[in-house]
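The other protein chains are all here in position, but one chain of the complex has been omitted.
Moving on to subunit A:
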């Protein structure tokens, strides 16, 4: 814990105060959604949610629940602010981003409220760094209105099977087409690039398939440039759930196990590029 640079006791208590023994538990998750400079932080008693959006088409959320923190105290029902995520990540990894098992950076995060900067106290090996990051007015976030009752098709896959596929996606293709069907090809990822088309098929009885619940054949296309950042989340995760609703909106939920074995979630929502739904 920080020594002399401990947050001074003052008449105004912090609206949000959280401590983490290993800042990597936060920074690695934030990296998984870092495809834009700015993010919206939303904190409740349940924990912290960091949201990043782009092009009014894609939204990524990183959830770090209160149980992950050693201390998580919030004085109001919810606290929201917008912050520069790139700067936040730079600060969280200020002692370097190497993940040697012995060294961890301890973090204490404090926020006094609207208009105040976010204070970060980072300590590693007796050295303390204090960061103050300006916060901004939170912007309205997209609401994909995606709830489990509206899900048409759902698949849960072991991330291992998708990692290489996503890393090697043909980026000369403008879209990533996702086909989910109770019949062949069951689950197919397609790209249409300069070299030609490529299809990646996962059979429903594959060992990688943890759950296969497809009721209707759906084919949807998504802008590949928007989905490509999700590869980071995929790389960290052990399982991914892929769901689509009747409009073709895509929900990707990644289950991530951190260094201490705790579970966190990252999710991506994406609008379809064109609606190519087959009945």
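The rule we apply is simple: a residue touches a chain if its C-beta (ideal position, glycine included) is under 8 Å from a C-beta of that chain, and two chains touch if they have at least 3 such contacts; residues count from 1.
By definition in this document, contacts and distances are computed from a predicted model.
According to its UniProt record, the chain left out of view corresponds to "Cell cycle checkpoint control protein RAD9A" among "Cell cycle checkpoint control protein RAD9A", "ATP synthase subunit a", "ETFB lysine methyltransferase" or "Probable vacuolar protein sorting-associated protein 16 homolog".
Considering the whole complex, the residue from A:102, A:125, A:196 or A:261 that touches the absent chain is A:196.
Contact between subunit A and the absent chain runs through residues 161, 164-165, 168, 170, 194-203, 205-208.
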